[in-house]
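Below is one structure; the comments refer to it alone.
Every protein chain except one is present and positioned as in the full complex.
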């Protein structure tokens, strides 16, 4: 038996186990949540000393105010065409997510993950960077592919593991990869991509290139050692990289307090590495754009890495395998005060006179049709559930550049199997 | 070939590889190093919000001023007996180190590591904590064992892997362990002990105990994922633990810039985890005492963990396998401005009228004699080089509580070997 | 007796153990409030409080490392790694610390703990939810490796693992959490409730670590298997109508060599079945041991049926999985001449 040795002159120690404010059955109420006003965050020069950004790690870069007007020094003053592009991308992602979620429910594939509520982050980030820059994403940055014009059909073929999947069905659905679009292969192992992004950026610096990298991680996954490796190497070598934490406040069933958010913001991690840090309203597409633009200019001008925390909310379940009502109130996602990024950008564009309900309905129709059409096309190449084992020898390829004898033997055995 | 894609409107990126200020051949000059004045660091309440300590992460808690007087709010106002005890421990460690270093050079064992210049840290930390508290040390905290009265003979037996080694010669020299003295088994794998200390502290909290833990790590090893795990778990569960980074500015041949010290202090890592942080003159025994005392009171009163950076200098080689003149100027250790912790405490005690040269010589003689005597006693039990393989069956014990058949078979085979 | 599936049996083992021993603490990713993604730790936080059953940060390294510290204190951690595929970030702490602590300190510090993790394929989990990494642990002296194949064994072995003075890797074949599996993925899954092994005693009992289970006696050959593959091999043998002696190893280290030797000496033939990749899989060790110890009784070379030496591909699940067809091919070889 473990022997506690409490002495009379000492208080009893106690373990603190963080608990989210609301559990199923509670009525979520965020009225006391302090949200800095839009426009109130200062915008330091991109070449500033990292310490100048440090007040921002406990602030929130917000551009869209309560009336959906763009305000303050972070307003990126985007061309309406760019706004409409980001908006279009966000809507595409949401429609795509809904469709593929249903496809999974219909048994057409094994798994799916949405990014509902987080659409602004990847799409606006993509808009703020060069097309040649590379992303090391997690599974919740499908918006990057959409924004960069990767064909929806190809995304669906990956999800269906069908013959149109250029990865030959080897990866779990949504673990996309596309070299041409600068979208690094998604890993099932959380966190691994974060220091990889730093390595890519170091390589770019070694070669005197001008392309930069952006690494992505979830709030929960920041606890992995990979996070620390990324921060350390980025800081030591002043790598041209943007390190982004998407704090959607949940990691499957555990809230962000289990990752440390009770004690400090994720953005504040930047300080201990002498790195610039920004905390950004992730549901505000303009703020996302502005922050990523700032960090990319900083990196590109050899002023070092930036850690950005995107503060957002995972509006739906973790994945098709998850039912969030087991651990948080059903109403929480609606109670969440930072709103829907799509609605917010829409209202902003309408306020500018650059958008209206009519065009909005037309866009939704157009995109729904496009997604439907893509789905049909993808399904022509098959869905997971009707995968037979034709072409099964392909599963023995690509372990190595050249197939060694032992794998060739195994392939031959597999081909004869069941004969 | 990797293809750099520099575009004309973009500057060429460049990799920054940190370089220490001086290399062999250079003349080290630290006159421009900014060292905060003794007494200038404020001392917040032990129950303060962690943010109140954050100015201290870029400061330096120092008590002994240039005249060796104790000044400022961190002066622990120690009883002269305590001062003399710390001093005695420091001197013991230094004499012990010299002796064992020579023993290795004489071929009596395979390996040794000194802590020259860093003696104040472990010995004063031990003085500031309860005897029941536990340490998860690195190989440079031999001072903890000495301060806690662990027999020198037993330390030497470990170094010689002889029959007096209670670990049966299984560990590399200096990888001590003593449960009774609250000194956890030292690992050859850097960093692993740091989150283990947090686990022990969590256990103590779970059981409502009053004992706290202290974890130790080197500046170089802070780069390991274990460092981040320790910080994260300590922060999340508000574990009653002190996490100490001994920044002696070198990790074998790489200077602390390779671990991130160019961009931020190690103490500043505390901020991103919402943890109290202190940066302390590690060559000032009083400052070390005061800081550890503060952090232990904080932990013990359920106010959470503290990260302390002890700023010091590794005055000698990394180990008996290392010759530092290959990578830093020979003169650097003397040029280092924070002085010798032993000399500093001695001057302080003399200033107080609590010590004099006569007593000092007597002490040195007494301790040298004690170390010599211990060595003789230890060597009676053998040194590594005359280890035969008597009792070799002992090497098959303790892999498991009960020896399984396969190890028993191997033992039997080993016993027959060479017959 | 109650009828339980494997999840319920494992959950029950936790409860029985935690009621009897206040030093047991359970933690892991999503293992606290929610009770784990497979629900093995469901209800523990409610019954035993947050200090004894809690969620952790997503750091397998931190989970194992803090368990080391807790074991050093005197607690008994029973920790969950969400999928065996995610155990690698904790590998250093397991290999360098957990496994070697008793040895390096000659027993001064010991590391009684259980590291539970769902493993294995057959669930369309792709490369990172299907792995069988057991041989990466059987190579490490100081660790025990246990794999149950039925609800009865799951509870009894988990209780034995918790009571064991040494660290135990406890791999749970997730494919058969809810019911045994014949290897024919096109046939409906039979729930555990239809099977005798789902009869699980209430309260405390143990199934000893280090003892294999002869699940079927036979004369024609010896089949060595564990986890899901016990059921697949059994189905294959029944379909092939061979009088196989099927041994469920239950524990890989320390292995029940006696039972294996006795059987192979009797049958003269040996077939090994596991899901993990072939090269350096645990089957290699079994094959080497059987040959070393029963060579003069063998009438044919020992055969291995394994997963292939590729990562686990999402859509070719059943080409990868060592199902009945692969087993039968090997059977023919092992029964030849």
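Read from first to last, the chains carry the letters A, B and C; within each, the first residue is number 1.
By definition in this document, a residue touches a chain if its C-beta (ideal position, glycine included) is under 8 Å from a C-beta of that chain, and two chains touch if they have at least 3 such contacts.
The structure presented is a predicted model; accordingly, all values stated were derived computationally and were not measured.
Just so you know, the chain we are not showing touches A, B, C across the whole complex. Residue A:171 is the one among A:171, A:320 or A:374 that touches the chain missing from this view. The residue from C:10, C:147, C:302 or C:327 that touches the chain not shown here is C:302. The omitted chain makes contact with just one of the residues A:96, A:200 or A:294: A:200.
Residue-wise, the contact with the chain that is not shown comes from B:175, picked out of B:175, B:198 or B:290. Counting over the whole complex, subunit B has residues 1-3, 14-15, 17, 19, 23, 110-111, 161, 168-173, 175, 187-191, 220-221, 223-226, 251-254, 258-260, 321, 326-327, 384, 387, 389, 392, 394-396, 399, 406-407, 410, 413-414, 416-418 touching the chain that is not drawn. With the whole complex as reference, residues 134, 136, 166-168, 170-171, 175, 177-179, 184-185, 187-189, 192, 194-207, 213, 225-226, 228-230, 232-233, 236, 397-401, 404-407 of subunit A touch the missing chain. One chain of the complex is left out; on subunit C, the residues touching it are 85, 88-89, 91-92, 95-96, 99-100, 103-104, 127-128, 135-136, 138-142, 253, 276-277, 279-285, 287-288, 291-292, 295, 298, 300-304, 308-311, 313.
As a convention for this text, only the chains that are shown with their structure count from here on.
Between subunit A and subunit C the centroid-to-centroid distance comes to 35 Å (mean Cα coordinates, whole Å).
Centre to centre, using the average C-alpha position, subunit B and subunit C are separated by 41 Å.
Residue positions 2, 14-15, 17, 223-226, 258-260 of subunit A each touch two or more of the other chains.
For subunit C, the set of residues that touch two or more other chains comprises 51, 56-57, 59, 61-62, 73-75, 89.
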